[in-house]
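Only a part of the assembly is drawn; its chains keep their places, and the rest are absent.
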Amino acid sequence: MNPSSTSLRVRLPALVLVLEVILLVLYSFFVTYDDNANAKMQNNMTIPMDNSLYRDYPYFADVQVMIFVGFGCLLAFLRFYGFSGMVFNFLTATFSIQWAILVQGYFQFYQDGKIHLGVINLINAEFACAVVLISFGAVLGKTSPVQLLVMAFLEVPFFSVTEWAVLKYIRVNDAGGSIVIHLFACYFGLGVTFVLYRPNLNNGHSKEITSYHSDILSVLGTLFLWVFWPSFNSSLTLKGDDQHRAVLHTFIGLSSSTMTAFALSAVFNKKGKLTMADIQNVTLAGGVTVGASVDMMISPAAAYALGVLGCTACFLGYRYLTPFMAQRLRIQDQCGIHNLHGLTGLISCTAGICAILLATEETYGPSMYEIFAHRSPPEGDPKLLALRQLIPGLKAGLGRSAEEQALYQVAAIFTTIAAAAVGGVVTGFVLKLPCLASPADDDCFDDALFFHMPTDFYTEGQG
Amino acid sequence: MNPSSTSLRVRLPALVLVLEVILLVLYSFFVTYDDNANAKMQNNMTIPMDNSLYRDYPYFADVQVMIFVGFGCLLAFLRFYGFSGMVFNFLTATFSIQWAILVQGYFQFYQDGKIHLGVINLINAEFACAVVLISFGAVLGKTSPVQLLVMAFLEVPFFSVTEWAVLKYIRVNDAGGSIVIHLFACYFGLGVTFVLYRPNLNNGHSKEITSYHSDILSVLGTLFLWVFWPSFNSSLTLKGDDQHRAVLHTFIGLSSSTMTAFALSAVFNKKGKLTMADIQNVTLAGGVTVGASVDMMISPAAAYALGVLGCTACFLGYRYLTPFMAQRLRIQDQCGIHNLHGLTGLISCTAGICAILLATEETYGPSMYEIFAHRSPPEGDPKLLALRQLIPGLKAGLGRSAEEQALYQVAAIFTTIAAAAVGGVVTGFVLKLPCLASPADDDCFDDALFFHMPTDFYTEGQG
C-alpha cells in the first residue's frame, strides 16, 4: 500500500473493521439497558407512559435532524464537494455517536461494571458528535474519510474526559453547552488545522467556490439547524420552566441574530448585495450566544441583545479574523468555526457569568437552588432543610456563593480551551501519519478524489 | 442615496437598525415570562412535566418547519429567483414573528403592564407570520427585502387588530384560521399587489420560468407543508378529542385534494401531461378548505368532500381567475394566493357555517358547549349549572343559538375581508415610497439584483 495513495480500497475497510470489532466487543461486555429500557425492571407499579423515552425522544429526534440533515446540507456548500460534505458528515457522525456511547458511558453512565443505555445516552452522544462535526468544519475539503474517522476516534475521548472533569469537578452551569461543546469543538478544530497547515492553499483554490445549487442546499441545512436549535439548547436542561425558558431564549436569540446578519451582509458588500455565506452561517450565531445562560432568568430582552451581539462578533470574525489567522497564524479555518463557535462561545460564557452574578432569590424564588445546583446548601446545612420545605427533593449542593460559581466558570473556560487545543494539536500530528489517505493540495475540495462520480460532474465542472 | 437605486447597503441596515432598536426597547420594558416559564412561579406543588411547554412545543416545532423550510422551498420555484424566494422568506418570517410577539402580545397576552411570553405566544406569532408570508406570495419577485420588511411591519398590526376584534368581539369558531388567517392574508396581499400593479409584466417576463431543480425544490417545500399541515390546523384547538379530529380532518382533506389535483392537472393539459405548478400548489388546497370546521364533528366523509371541492375551486381559479384578475382588474397575483387561500378560504367558511347550523347535542353530547363556546349559556343561567355537572369547569358563554352564531361568522368574514383589503391598499401605497429599493420591471425575478451570485449563475442562466 503506497502511503501517498488516496485509494480507500484497503485503508477505509481495514479501519472500519478494526473499529467495528472494538465497538462490538465493548458493547458485548459493557453495554446493557438502563432501567427504563429493561423489561426486567418493570413491575406492577410501572406506568408505561412515565417511561423516560417520552421525555427524551422528541428532543433526540430533533437533534438527529440537526446532525444528519442540518449539518449534512450545510457542509455541502462547495460546488465540487457536495457529496463529500454531506456523506463524510454522515459517516463521521455515525461513528462518533457509537463511540461516544461507550466513552461517555464509561464516565457518566457506568454502574456495576456496565454502561446503562437509554435514549438519554444517545442525546449525550449526539452532543459529543456535534463537537466532532464542528471541528470537522475547520478541516473540510482537506481530509480523507480515514482521517476523519481517526479524528473522531481521538476527539471523542478527549472531549469526554474534559466534559466529565468540567461537569463533575469544576461543576459549571452550561445548559446549552457553550463551554463544553462550542469552545471545546472550536479550539480542538483549530489545533488540528494548525498542524495540518497547507501553505499552498492560503491564496485560495480553484475549486473552493460555491454554485447556485450548492448555496441553496447549504441554506436549507441552515434552516433545519435554525428550526431545531431550541431543541438542542434545551435538551439537557431541567424539565419544566427551565426547559421552557431555554426554548424561548434560543428562539429569540436566533431571530435577532438573523436580522442582524442580513443587515451586516448588506452593509459590508460594496455593491450593497447580500452574500449567501453570511446567511448560511452568521444567522445561527444567536443560538450559540444564548447557550450558557439559556435556562436562566436573563429576560427575553437580554436574549435579544445577545443574539445581536453574537451575530456582530461572528460576522466581523469572518471578515477580519479568519483571513488574519490563515495568513499570520497558519490557522486555516475552512468553515470559520472560530467565528460561529469560538467568539460566540466566549460571549456566551461571559453572559453566563454575568447571569450567575446577578441571580437572586428575588428573581428566581427558591428554585434558584435547582438551576444553580452548586449554590444549594450542602447536606446537613439547616438552610437545606428549610429549602426542602419549598422544593421537595432539592439536592444538596456545595453552598457556593455567586462569586465562587463565577470563578469556577472562568476556570472551566480556560481548562476547556487548553485541553481542546492540546488535544487538537496531538490529533493533528496523528492525522499527518502516512497511510491515512490525506489528499494532495490539488485534490482538495474535489469529490472525484473519493467518489465514483456521475458523468455530468465533469461537464458541469470544467465545461 | 439615490431613490431609484436598489443597493441595500444603506437602506436595509438602516431599517433593520431602527426595527431592532424598537424591538429591543419594547422587549425590555414590556415582555416578561409567562407563569410556565417563570422560575419564581414554581412552588412545591409544581409538576415539571405538566408545564405547558410539553403541550405546545411539538406543534410549535412542526409549524416552524412549515414556515422556514416548507414556505422557503415552495417560494424558491423560479429558476433565477431561488435565493430570493428562500432567503427573503427567512428574513420576513424572522422579523414577523418578533414583531407579532409584541403586537399580538399587547392584544392577547397583556396583564399588569407586561406581555407574558411562553411557547403559546410563539405559536400565535407564527400564525401571524404565516399571514405575512401568504401575502408575500402575491408580490414575489417584484419586491425588495426592504419593502418586505416594511410590509411585515404594517401587516402584523393590521392583522393583530382584526384578529383581536374578530375573536374577542364577533367571537367566531375558526380553529384552522380560515377566516382570520387565510382570508385576511389573501385579501391583504391582493390589496398590496393591486397598488403595486406593473402593466409591463402582464405579458410575462423572460425570467418568470422554472427549472428542473427549482421545480423539485419547490415540490419538496410542498411535501413539508403537506406533512405538517395537520399540526398547523390543530395547534390552537381545544386539547383532546377536538385536536384529534383536527388532525384527522386535515389529513383526509389533504389526501383527497392531492388525488384531485393530479386528475385535474392531466385533464386540462392538451397533451395529457402533469404540470409541476399544480402539484406544488393545488395539492395543498384541502388543508385550507377543512380549516373552519376542522375541530367539529363533520364526519370523515365531509372532510373528504371538502378536499375535493376546495381543490377543484383552487385549480379552476389558477386556470381562469388569476389571468382574468391580472388582465382586467390589475391584480397581479404572482403565486395565486387568491386560489389557494381565498377561494378555498371562502369554501371553508361556508362549510364552517353549515357545520355550525347542523350541530346538535345529539351528535356532540354536552361537549358541544365547549367546542361552540359562544353557544354555552351565560353566567347565571340554570342550564349552565346543569351542564357543569356533565363538564366540570365549562366556561360561561353568550347563549347564542346556532343561527346567531352563523350570522356572526358571516359578519366576521366580511369584516376580515374589508379590513384586509383596506390594510393591503394602504400598505401598497407605503411600499411605493421611494427609497425602498423597489426593483425595475426588467430586474424582477432575478436573484442578481440583491445577491452576490456564484459564477455558475450566469453561465447557467444565459448560456
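Note that the chains are named A and B in the order they appear, and that numbering of residues resets to 1 at the start of each chain.
Everything below uses one rule, namely that a contact is a pair of C-beta atoms (placed from the backbone, for glycine too) under 8 Å apart; a residue touches a chain by one contact, two chains touch by 3 or more.
These numbers were taken from a predicted model, which means no experiment stands behind them.
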Whole-complex count of the repeated chain (2 shown) stands at 3
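Assume only the chains that are shown with their structure count from here on.
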Matching the CA atoms of subunit A with those of subunit B requires turning by an angle in degrees, to the nearest 5, of 120
So, in whole Å, the Cα centroid of subunit A is separated from that of subunit B by 34
Per the touch rule above, subunit B residues touching subunit A in the complex are 7-13, 16-17, 19-20, 23-24, 27-28, 31-33, 36-44, 46-49, 51-53, 57-58, 61, 64-65, 68-69, 72-73, 76, 82-83, 86-87, 90-91, 94-95, 97-98, 117-119, 122, 145, 213, 217, 450-457, 460
Per the touch rule, the subunit A residues reaching subunit B in their complex are 55, 58, 62, 79, 209-216, 219-220, 223-224, 226-228, 230-231, 238-245, 247-248, 251-252, 254-256, 258-260, 262-264, 266-267, 269-276, 279, 283, 297, 299-301, 304-305, 308, 363-365, 367-368, 371, 389-392, 460
